[in-house]
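Everything on this sheet refers to the single structure shown next.
All protein chains but one are shown in place.
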C-alpha cells in the first residue's frame, strides 16, 4: 500500500488523476463470456466479490472514485440475451453500490465495441446513464474520448451529462478511427477545446448544482504510447490539455450568449474561433512559471535537452529488458 | 377528413401503419434555427401552438399516436447552447404532454444528423429516452432504422427500450450509409431479422408488462422511392418484413435459452442461423391465401403481370405530370 | 456569355474559383438511372452530347477546367451490373476526353454515396484515379473534402494524388457526418491545416513535376449556407482557409524532416503543433493591408458593422422573395 500511496501523491501533484480504484482485472478464463453479465451465477458471484473487495479498499484508502469499465458483451447474434444481461448488470451493480461508503462515487464507463464485437453491455452514454439512474446519486458516467462511434458529438454528450448532474469524469485520449488511445488533442484539438468549453460554461453557471458537478469532474489520461517515448508523450498530453482549457477560458461567454439569442450564427461561431486562434503558449508559460515549473517556456524541449531519457535508458539496459518506448 | 379515414382504414388492412398524427411541417423561415429549441420564445410559442392543435386533432380523430420528429439542431459550434436548447425542448414538450388525452401516446424520434450538421437536439435513443422519462409514461421512443451512426447495434437498443417499457414504434427502412430511406430489409436483411427476434422474444415473455409493451409497438414504413416504382416498392417492403418476422418466429427460443445458459456460443448462434436459412416463402403464401390475397404465391409478379402500373401511368400522362416512379 | 465573363473575372479577383465548366445538370427524368452509366445507350448518347457541348464552351471561353461530378449509381443490389457500368463510364469519358482542347483539364470528382445509396460509380479516389489513368494526362482527380467515409485520412489521399501528378483540385467545405457542406475549417480546422501542409510541402519539393502539379491545383468553395447569411459565411470561409494556409507555411520543414529521419515521433509532431498554435491573425491582417483590403484587421466585423446586409435585405424585400440566408 506504500507504493499506492506514493502513486496517489504523485498523481495529485500532476493534478491529473484522482486515485481511482479500478478493479478491471477480469482476465482469467472464467470471465471469457463476461463478468457482471455472465450467464453463470457463480461467475457473477466471483466478480461481485472482487468488486466488493475494491469498495473495501477504496474505503480504507480514502479513494473517492470507483472507476468501472466492463469488457462484458457478446460476439455473435444469439450468444446471449440482451435483456437478461442488462438485468444481471443492474443487479450486481446494485449490490456493489449498496456497499459503497458515503464519499465514494461509482463511475460507469461505456464503450461501443472491443473486446466484444457484436454487442457490448454498456455500449453508450445512454445505457450508462440509465444504469446510474437506477443505482442512485453516487453513480455517474465516465466519458472516454475514444469510446464513441464515428460522428458522435462528444461535447453534446458532455453537456447533457453535466445538465443531468451525471458527468463523473473523463479518460482523455484521441482517436481517428476506433479506440486508438493516442495522445489527447493530437488528432482533433478543436474537439477537445469544445469539450472544455462545455465544462467551463458549466463551472461558470448560475445554477449551483451545475457548478458543483462540473468542478467535481475527475480527469484521467488513458493512452497507449506504443511507438513514442512515454515521458515526452505525457508532457505533450499535458501541454495539449492546458492549451485547450486556456482557449476555452478565453471565450467571451456573455457576448456568446447575446449572439446566440440574436440568432447570429456566424457571429457566435466566430467568438469561438477567435478564442481558439489565440496563441495561449505565452500565457501558459506565465502560469507554469508562477507554479515554479523549472522550464516554463518549453517543458518538452527542456526535457529533451536534459538527456534524462538517454540516462535512464542506459541504466535500464543493464538491468531489465526495455520495452518499446 | 374522408380521405384521411380511408387512408387509415387502408393502413389498418395492411397491418402496417397506425393513423399517426405527425405535425412536422415546420418548414417556414421562422423555423430556420429550430422549432421547440429556437432561441426566440415567440417561435417556440408558435411551434407549441401548432403541436397543441395536433393534439386536439388527435383527440378528435381518435388517433392513438402522436409521432414527433424535430429538425432542431445547430450547424456550427457556438451557434447555440446545448443545455439551454435541452431545457427548451423539455419545457415545450411538457406543455404538449399535459394537453394529451389519456389514450394518446407521444413518440419521440431521434436522428443523429440531417438537416442539422453539428448537433441535433434529439440525437440518439438515450436523449429521447431521457426526455420521455421526464414527460411521463405516455411518452415513448420511436426508432427509425436509418437514424443511427454507423456500427450502431439497433437490435440491442430495441431490447433496452422494450425492457424499459419505452419502445413506441418503428419507422422501417434500410440504409447502407446515412439516412438513405431505402426499402426495409433491402441492404441488411439479417439485421431486420434480429430486430424482429427481440420483438418476438418480448411478446413471448413471462413478464406481462413486457408482453403488453411489445404488442403495442407501432410499425410504420418511412421510405423514399426515388428511382423505383412506388407500388412494387411497397409490395417488396411488405414481403421483406413478412419474411423477417416469419423467420424470427421460427427460432426455438427454449433451446436458445438453454444454449445461452450453457455458454454454447456456436450452438446458440446456429439456432438463429438455422431459422434464418429457412425458406419461409411457402409458409407466407399459405398465410396470404388464408387471408384471401388474390395472388398469394407471388404478389409482386402478379402485380407486374397485371399491367396496372402501365394503365395508370398512361391515364396520368393525359392528366397531371408524372413524377419519377 | 457576358454574365459568365463577369463571374469569371469576379472569381479571379477572389482568387478562389477558376472559371470551371460544370455540366452536371442531369436532372430530368431520363437520367433517373444514371447519365454516363445508364443502361440505355440513347440516354448515354444524350448525356455525352451535353458533355461535348460543355467541352466546346470551355474551348470558346478559354476555361481551363472541366469539373465533373456524376450522380450515377444504384440504390439496390442487383439493380445494375457494377462492371458494365464501369465500362460505360470509361467509354463515354474517353469520347469526351478526346474532344478536349490541349489546355483543358478534366477533373473527376468522387463521392461515396448520395444521391445513390447502394453503389456510386465513382465512389472514391481510387476509382477516380483509375479512370483518369485510362483517359490520359489531362485527367485529374477532384477532392471534395466532404466526400469521404468516416475515418478517411484525407491528407494522405492528397499526398498520394500529388505524388502521382493527379491532384486536380478541391471542393472546400467541412463536415461532421456525411456530405454536410458546412463552412471549410468550421468542424475540424486541424485537418485543413494538415491538408495544406501536404500542398505546401509539395510546392517546396525538389521534384519539379511535383512543384508544378501542386501549384496548378484548383481551389473552389463548395458549401451550402442553409441557416447562416451567405456573405458573412464566405468571409468566414476565406478567413479559415487563410489561417490554415498561413500555419502550414510556418512549419519548419527542414527540422521536420530531420526529426522524421531520426524517428523522433513527439519531436516531429510538436513542430506541427507549434506552427498550428501560432496566432496568424496579425500576419494575415498585414497581408490583407498590403493587398489593399479596406478592413484588414477584422473583415468580418467590418462587414457586419457596415450594415450592407440589412440594406440589401431591405431592398430585396420590395423585389423578389428572399430565401433563407
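Note that the chains are named A, B and C in the order they appear, and that numbering of residues resets to 1 at the start of each chain.
One rule holds for everything that comes next: a contact is a pair of C-beta atoms (placed from the backbone, for glycine too) under 8 Å apart; a residue touches a chain by one contact, two chains touch by 3 or more.
None of these values were measured; they are calculated from a predicted model.
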{"item": "Among C:52, C:99, C:160 or C:238, the residue in touch with the chain that has been omitted", "value": "C:160"}
{"item": "Touch criterion as defined above, residue of C:61, C:138 or C:152 at the omitted chain", "value": "C:152"}
{"item": "Which residue of B:186, B:205 or B:223 touches the chain not shown here", "value": "B:186"}
{"item": "Residue, one of C:53, C:81, C:95 or C:310, that touches the chain absent here", "value": "C:81"}
{"item": "Absent chain, residues of chain A that touch it", "value": "29, 32-33, 75-77, 112-115, 117-118, 150, 175-178, 180-183, 186-187, 226-228, 324-325"}
{"item": "Interface residues of chain B (partner: the chain not displayed)", "value": "150-151, 153, 176-177, 186-191, 227-229, 232-233, 236, 240, 243, 265-267, 269-270, 273, 276-281, 300, 304"}
{"item": "Touching residues (missing chain, whole complex) on chain C", "value": "33, 39-40, 75-84, 86-87, 112-113, 118-119, 123-127, 129-130, 133, 149-153, 155-156, 159-160, 162-164, 190, 194, 198, 201-202, 256-257, 260-263, 265-266, 268-272"}
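Going forward, only the chains that are shown with their structure count from here on.
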{"item": "Highest C-beta pair count, chain pair", "value": "A-B"}
{"item": "Cα-centroid distance, chain A relative to chain C, in whole angstrom", "value": "37"}
{"item": "Multi-partner residues of chain A (at least 2 other chains)", "value": "150-151, 153, 190, 265-266, 269-270"}
